[in-house]
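What you see is the complex with one protein chain gone and the rest in place.
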Amino acid sequence: MKLIFDKSVPGRCGVMPAKSDVPTSVNLKPELLRNQDAQFPELSELDVVRHFTDLSNKNFGVDTNFYPLGSCTMKYNPKVSELIASDTGFANLHPLLPQLRGGGMLTQGALQVIYETDMQLREITGMAGFTMQPMAGAHGELTGIMIIAAYHRANGNKKTTILVPDTAHGTNPASAAIAGYSVKTVPSNKDGVMDFDALQEMMDDEVAGLMLTCPNTLGLFNPEIKRICDLIHSVDGLVYYDGANLNAVMGKVRPGDIGFDIVHLNLHKTFATPHGGGGPGAGPVGVDEKLLGFLPVSLVVKRDDGTFALEYNREKSIGYIAPFYGNFAIVLRAYAYILMLGKEGCLRVSENAVLNANYIKERLKGHYDLPYRQVCKHECVFSAGNLLTKYGISALDIAKGLIDAGFHPPTMYFPMTVREALMVEPTETESKETLDKFCDAMIDLTEIAKNNPEQLKAAPISTPVGRLDEATAARKPNISYNCPLCG
Amino acid sequence: MPFIANTDQQRQEMLELLNTTMDGLFADIPEELRCGELKLPTGISQQEVQEYIGELAKKNKTELTCFVGGGFYDHYIPAAIGALVSRGEFSTAYTPYQPETSQGTLQAIYEYQSMICRLTEMDVSNASLYDGGTAIYEAVVMALASTKRNKIIIDDSVNPIYRKMLESYTTNLNIELVTTKNNDGMANRDELKAQIDDKTAAVVVQNPNFFGCIDDFTDIAELVHANKGLLIASCYPTALGILKTPGAMGADIVTGEGQCLGLPLSFGGPYLGFMATTKAFMRKIPGRVVGRTKDVHGNDGFVLTLQTREQHIRREKATSNICSNEALCALSALIYMSLMGKEGFKQISQLCADKASYAYKRLRQIEGVTPRFGAQWFYNEFVIDVPGNAAEVVNKLIEKGFAAGFPLSRYYDDMDNSILIAVTEKRTKQQIGMLAEALEAVI
Partner (left out) sequence: MAEQGLKYTESHEWAKIEGNIATIGLTDFAIEHLGDIVYLELPEAGDDVTAGTAFGTVESVKAASDLNSPLSGKVTEINEELPDNLETLQNSPFAGGWLVKIELSDASEASKLMDCDVYEEYLKNQD
């Protein structure tokens, strides 16, 4: 393995800069200049292309492998969306143009995309209006919590607590805490969903809101969801819908109709924009009627003459949360995807996502512990607890064994309410053939666990590296190559 | 149905195995909560969507010659970047939780971190943040937590959009946010000195600042360090090809917007927030960090490390709530810096300064145009005053085919006549000449 820095040959350059056509070169005061050049590698274009092509071959992606990473919705990302996003009419558009006098008319196409996506998302969720600005799901959560705080402040209340379930993604409590709230955790009941009685006991006037993923991270829909919303509302709290799992119920049920006040959607999950190895995503936030005034500036509005404009003068708004209009090129991809799906497509997405998850659950339930046996939604959670007890094989070992079988592993050790958890989310874009191969491999692994556990302990062997020493990595971090200052 | 593989027959087979119906799979959702059919149009084909959105793209006036910057620049993007980042092995992967299946992404992030350290002359970098504005916010949160103090001082020569973002994000936090007013286009030494005290968690400055002026913050770093506070410096990567680095100035946390490193303007995003810091704050940095280690066979490999800082482990006690970042944008930036290399990057950086300097001289020749600030050094952006209302002047220049610059009255009370003009390596001498003629004609 060579780093790009190791491949450097002095004198090479991958891009020839354009020749200067201005008469003089400016000599800045020497004290203002850096005293040594930035130590970037020197490579030809081919060197660079080969290096990164090699690196790409050391990755699993949805394009190469089944990727059932629970709660991440790793569905297929249509290629036409990439083509649309790279259209120079969007890619070369400067975000400050609409802030020039008369500049809004220079960007009508882009503003229309934002406006129409807002309309699509309103219809899909039943909310009254959206901001496209949050640049990821967690950023949407923070925006939502800031809206909750602004709402209570406007009512003259200072509430201090945000409630989250014990099955919540870590981003929920983290978002609430960095917005200045204390966080309390609501336990689950024996059916795997929020314990209503426990919630009731936790209610007091300090409760500013509740954050909920629905269906939850076990893939379970809480039949008491309406009662939960009503209970939070009874102390003037707000209910936040973490849309990470919308893929399970799109077209079947709308958070706005249930009574949720705020929603974030992960466009990179439900609406098929590429996950990019960890972003960029987009996390639009929608609110109900009473919270519209608190949405961040700016908002796109449609004027009577049919043109689109940005509205900045919004008195109650929480203010700027992004420099401009969010990750526009991601919103654009999602917009294209929703146009292609249409109303029937939205329904087919959730139906097939749920069918695929239940199919896997059914095929594997005799082979892995299944802590919650009822019908699941878009994902199902198994436990490798029995394998650990009988053969010393953990969820991690199963995950590594799956890699050798050619599959990206499920999410491991989450949610934390399940011991040795393996959380499988197949998504609707996968075929029955793929699911069957995956299930066959999972069943094979239980046989290997029984007959040849050492093989699993040694897995993976088919990848560029074996299991890595994470303890040393964290104890003595090497996180920058030959850093001149680190020595 | 697009993007759904199962045929009707397969669906039937699967439902039979499950001994249920499609309705049965949703029986757990109470009837009264169900929604009716969505009021969306029927789905359209790939061909139709491409045509439809293609028409919308044409409504955007991207043919204007662009002299607008303000922290977001029209730089040239080498072709190899798009070709490489669009590889599905990179773009359709996710956060590298399973290191063995993600060595490509992990090594790239490690190289990106290393490249950012070399660019800024700092010790450590994270794997990226959303944008330059949220990066300042994250740096402020990091400073508040590290110093256990609650006062933040920011000069108004820092990008006003970022300052507005910081105000929003800190509304619910118990902090004192003090803004100092620039002195003739530079961070205001006197006001900063008067404000820095033993409650000060951090001072936030920018170089080159929003007006394009070049500064050296070594003195401010010394002052804030003497009071046990931190210096947060936001910077423009292209400028660091030639300018003194924040590391050399003594900054504790460096942030910035990486859009200039090979990312299209795309009407505001996705962009790339970067953050680097010193070894002392390595375990306080927000977001993902990749480390180099060994595998069981003794081979080199890469993993996500220092994860106990993060939300998925520490939940409400995490240093940040960030999960998805801008990994693919960081990859673009890494490829950009690799292609440019040591020499190319320096040359582009110098070229931007040269062209801006030429434009400044050329525009000053116009009667009525005056430099806004005294004899300051500027990089690739500068402020001129025009007779009459600047917003009006810029508006008239749109008709002549120019996005001529950014009128500053939008964010600064006393700058009704001022235009901020940015020049990148893509602008030609001829375009600058034409801008000058057009400006002369409208004032």
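A and B label the chains in the order they appear, each numbered from 1.
We adopt the following convention: a contact is a pair of C-beta atoms (placed from the backbone, for glycine too) under 8 Å apart; a residue touches a chain by one contact, two chains touch by 3 or more.
Nothing here was measured: the structure is a model prediction, and the numbers come from that model.
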item: Shown chains touched by the chain that is not drawn here; value: A, B
item: Of A:16, A:154, A:301 or A:471, the one touching the omitted chain in the full complex; value: A:471
item: Selected residue (touches chain absent from view) among B:12, B:45 or B:308; value: B:308
item: Touch with the omitted chain, as defined above, among B:189, B:283 or B:426; value: B:283
item: Chain not shown, touching residues in subunit A; value: 413, 470-471, 474-475
item: Touching residues on subunit B - with respect to the absent chain; value: 283, 307-308, 313-314, 317
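Following the convention adopted for this analysis, only the chains that are shown with their structure count from here on.
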item: Whole-Å gap separating subunit A and subunit B, where each centre is the average of the chain's CA atoms; value: 20
